[in-house]
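Quick one: the structure is below, and I'll ask about it shortly.
All protein chains but one are shown in place.
Chains: A, B and C, in written order; residue numbering restarts at 1 for each.
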Amino acid sequence: MKITYREAMRAALREALQRDERVFLMGEDVGRYGGCYAVSKGLLDEFGEERIRDTPLSESAFVGAGIGAALGGMRPIVEVMTVNFSLLCLDQIVNTAATLRHMSGGQFSVPVVLRMTTGAGRQLAAQHSHSLECWYAHVPGLRVIAPATLEDMRGMLRVALDDPDPVILFEHNALYNREGELNEDVTVAEIRRAAVRRAGSDISLITYGGNLVKALEAAEELAKSGLDAEVIDLRSLRPLDDETIMASVRKTRRAVLIDEGWNSGSLAAEIGMRISEQAFYDLDAPLARVCTAEVPIPYPSHLEQAALPQVATIVAKAREVLGKNV
Amino acid sequence: MKITYREAMRAALREALQRDERVFLMGEDVGRYGGCYAVSKGLLDEFGEERIRDTPLSESAFVGAGIGAALGGMRPIVEVMTVNFSLLCLDQIVNTAATLRHMSGGQFSVPVVLRMTTGAGRQLAAQHSHSLECWYAHVPGLRVIAPATLEDMRGMLRVALDDPDPVILFEHNALYNREGELNEDVTVAEIRRAAVRRAGSDISLITYGGNLVKALEAAEELAKSGLDAEVIDLRSLRPLDDETIMASVRKTRRAVLIDEGWNSGSLAAEIGMRISEQAFYDLDAPLARVCTAEVPIPYPSHLEQAALPQVATIVAKAREVLGKNV
Amino acid sequence: MNDKPSQISREQGLQWLQDMLRIRRMEETCAELYGEEKIRGFLHLYIGEEAVAAGVIPELAAEDAVVATYREHGHALMRGISMNSILAEMYGKQEGCSGGRGGSMHLFDATTRFYGGNAIVSGGLPLAIGLALADKMQNRQRVTACFFGEGAVAEGEFHESLNLAALWKLPVLFVCENNLYAMGTALARSESVTDIHRKAESYGIDSSAVDGMDVMSVNTAARDALAKIRTQKMPVFLEMRTYRFRAHSMFDPELYREKAEVEQWKQLCPIATLSARLKAQQMIEDRDVAAIEAATSQEVEAAVAFAEAGQWEPVEDLMKYVYTESP
Partner (left out) sequence: MNDKPSQISREQGLQWLQDMLRIRRMEETCAELYGEEKIRGFLHLYIGEEAVAAGVIPELAAEDAVVATYREHGHALMRGISMNSILAEMYGKQEGCSGGRGGSMHLFDATTRFYGGNAIVSGGLPLAIGLALADKMQNRQRVTACFFGEGAVAEGEFHESLNLAALWKLPVLFVCENNLYAMGTALARSESVTDIHRKAESYGIDSSAVDGMDVMSVNTAARDALAKIRTQKMPVFLEMRTYRFRAHSMFDPELYREKAEVEQWKQLCPIATLSARLKAQQMIEDRDVAAIEAATSQEVEAAVAFAEAGQWEPVEDLMKYVYTESP
């Protein structure tokens, strides 16, 4: 069946609301407006105001309320419209959701799911184009996942809701309009393992979320010149699946890490450090990364695109690492 | 002259307030209380309420007010009592302070200095023991510095105030009570270069702030078994001084990165990635890091200390990297 | 709400008509340009709310400051930023008032002290507090006017900022543009007490509600407020009751409000009502309006031409404007 990523997430939300009365969706404009990205469109009519709950612009309070509701026996899905606005509720996420279980000596778990769109590329300029997954992936007590395929967009939410701890689900805004064949046979059973999206022997391209598409295109591009790239989709950003990453690098002996975060302190850096720690002797060449230039995202398309990871830059980096520079 | 780090920072604040009328200190309890860590004690009597400005518990508003006051021609020093509470004002720092110059096409600079204490070790438990320097070091538009020596604690503030852009100054809470000889001859002329605090030839121990002390002790420890460690104090966390880092690693061919942040996504990871990118062929052994265990900081001392970087763990890691395991 | 002022001069009347029409026509053209993909990203139109910016901003002195939101085209124009540089900015051209880096949501101008252009709801309020604090500490008589929507009232920063302004007696003019909706969320669904100016009173701030569809009422309220701020050295809060005729942004299907409600409010169009009143009072004639329309469409055309002719910043300059001195 051909559907968009938006429809896949909507179907996941509908299923979650149908199968468990404790589940509800809360956030800015998720109801009457239909969701800032139209993801929850139609759900209000189907499930009503209580379970499709529009909130005031009070990120800290409604995210904290989601945490409290989870403690109170509900299974809240809290939508923080975009990761950009999550800067207003980080205290609740880091100091309450992530710490409560530990501070209470294991007495309280916080089964809340926080959904946020992330990423740039739509000319929304400096305040609306952040990719801060790496920040969240730094915090013990949180799980962080990012769907990159239609099947994960459809299936990850359910597994996240079954998780007894707080889960942050990052949806790249560039994915929603993409359409594809949903493979009904694929059921997402777990969210902690990375996936090999393209097997290859010459170099590992490691990425996640909205940039998987670019990595796969880059791999095809490289194939034209006989370079066989393996593409890894991390899926889980915390915890990271070292096993799958190292297995790939041990095979290809080379890696390029792709991540839409700013270069310094990017998630790519963490992947690279882990490879240096765990697979150093298997490497035949320096590690390389393709991240976002260290500039607040500019509005004009030509500058924004110049700042972001591109298929061409991934290909060039891969060729460089492979010593295949023209 | 023997003074404490606390006195060094107080002297720096006093000097700044004396030499420039536009400078003022603003934050929670900086005035009547004398500062949460007694750093600003006495300044209220000397400079008055207007310039030693106690604020309500409104982190977002008074940090934003500092940014606005900087735009208005002042040179505000805003004290966010601890980095833990900065989670409540990240939006102002990331979406306004760091972006304003860029969004305005270079029309407005934001010469604000934000001081925050950071770090664990005082049994303050999970919500009061964060080290989030790596988060700030990720953001273009910000400068991030961390004094580790008495001279830097005394001298960095002035250079930060002369900087036309926002500067985040991280003070590790474990330093305040330390006493030492202030070398009056050392004048801090710039804040962007790392410093070699101990020259050595066998391995580079790279750290900053509160953990420099531990790294230096570890170096002495290693010296006892004839291992000659070089100790690098980053000083500036953004931008990072690649030149000094690479020069050291090219010489020693081995490195251990020490950082009080949680292991995953730590600043240590960024340093490691840069070394893998820029000095891969100079390395004789895998990189290693000593960071904080991935757990919210527990209250009991034995567990807290077990979670934090220690001299013994640095020594062990260094020996491991040097292939000197007993 | 304070009662309507009685009389104005023909000059004043024509000025307001012209101001509001310039905003209206400029934005109507922006909507078209968005359709042609000349303007990208988010575009938030002020159409229907022109009386607020036109009634308040001309009352500010040159040395005063303005802080606004992503819905700030009208404010920028009223503050004296040229239509040319505003349109060029929306195109993302170098000649734009933010050098093209900001776009529609981030109009800035140092010469008129226009501090943006903030796309974080309520994000501008603390900035206004700081600008006013700097003026107070430097004993300058300047005022900072801070515009924001009623949706911002739910944010913690609104609360923190109002308290600081009142506590520190800062010269801030808070202008809440209450257009009844925050994206698709009606005021009654976001505030337990919808009478917004009452909230300002709970901080001890002089506050009132104003008919934001009537430029004369807006202007009178603004003038009184500014006088109070300058003399009493205290902030003042004005709740402007207005309405957005267009969608929240160009992506908005407007599922959340009735067409009828929109039509009703359109009857209160600030431009139509003012020109009708001026005509009824025999102050102006059709040809006066026609003259303004003509001049305005010329200005808009010229601005579009200017933006079209503008240059793209060279991609080599990508890393500019991050730091004042390169690191």
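Keep this in mind: a residue touches a chain if its C-beta (ideal position, glycine included) is under 8 Å from a C-beta of that chain, and two chains touch if they have at least 3 such contacts.
None of these values were measured; they are calculated from a predicted model.
Peer 1: Hey, which of C:S85, C:S190, C:S275 or C:T296 is the one touching the hidden chain?
Peer 2: Per the contact definition at the top, the residue touching the missing chain is C:S190.
Peer 1: Looking at B:V39, B:L88, B:L222 or B:A268, which makes contact with the chain not pictured?
Peer 2: Looking across B:V39, B:L88, B:L222 or B:A268, the contact with the absent chain belongs to B:L88.
Peer 1: With the full complex in mind, choose from A:A65, A:L132, A:L150 or A:I245 the residue touching the hidden chain.
Peer 2: The single option touching the absent chain is A:A65.
Peer 1: By the contact definition given up top, give the residues of chain A that touch the hidden chain.
Peer 2: Here the touching residues of chain A are 24, 50, 55-56, 58, 60-74, 76, 91-92, 95-96, 100-109, 140-141, 143, 164-165, 192, 239.
Peer 1: To test your reading of the contact rule: which positions on chain C touch the chain that is missing from view?
Peer 2: Touch set of chain C with respect to the missing chain: 154-160, 163, 166-167, 189-193, 198-199, 201-205.
Peer 1: Considering the entire assembly, which residues of chain B contact the chain that has been omitted?
Peer 2: The missing chain touches chain B at positions 28-29, 31-34, 36, 38, 54-61, 84-85, 88, 122-128, 293-296, 298-303, 306-307.
We adopt the following convention: only the chains that are shown with their structure count from here on.
Peer 1: By C-alpha centroid distance to the whole-protein centroid, which chain wins?
Peer 2: Nearest to the common C-alpha centre lies chain A.
Peer 1: Using Cα averages as centroids, what's the distance between chain A and chain B in whole Å?
Peer 2: Centres of chain A and chain B (C-alpha means) sit 30 Å apart.
Peer 1: Would you kindly tell me how far, in whole Å, the mean C-alpha position of chain C lies from that of chain B?
Peer 2: Chain centres of chain B and chain C, defined by C-alpha means, are spaced 41 Å apart.
Peer 1: For chain C, which residues are shared contacts with two or more other chains?
Peer 2: Each of 100-102, 106, 118, 120, 123, 156, 321-322 in chain C touches at least two other chains.
Peer 1: What parts of chain A, by residue number, touch at least two of the other chains?
Peer 2: 60, 84-85, 88, 125-127, 294-296, 298
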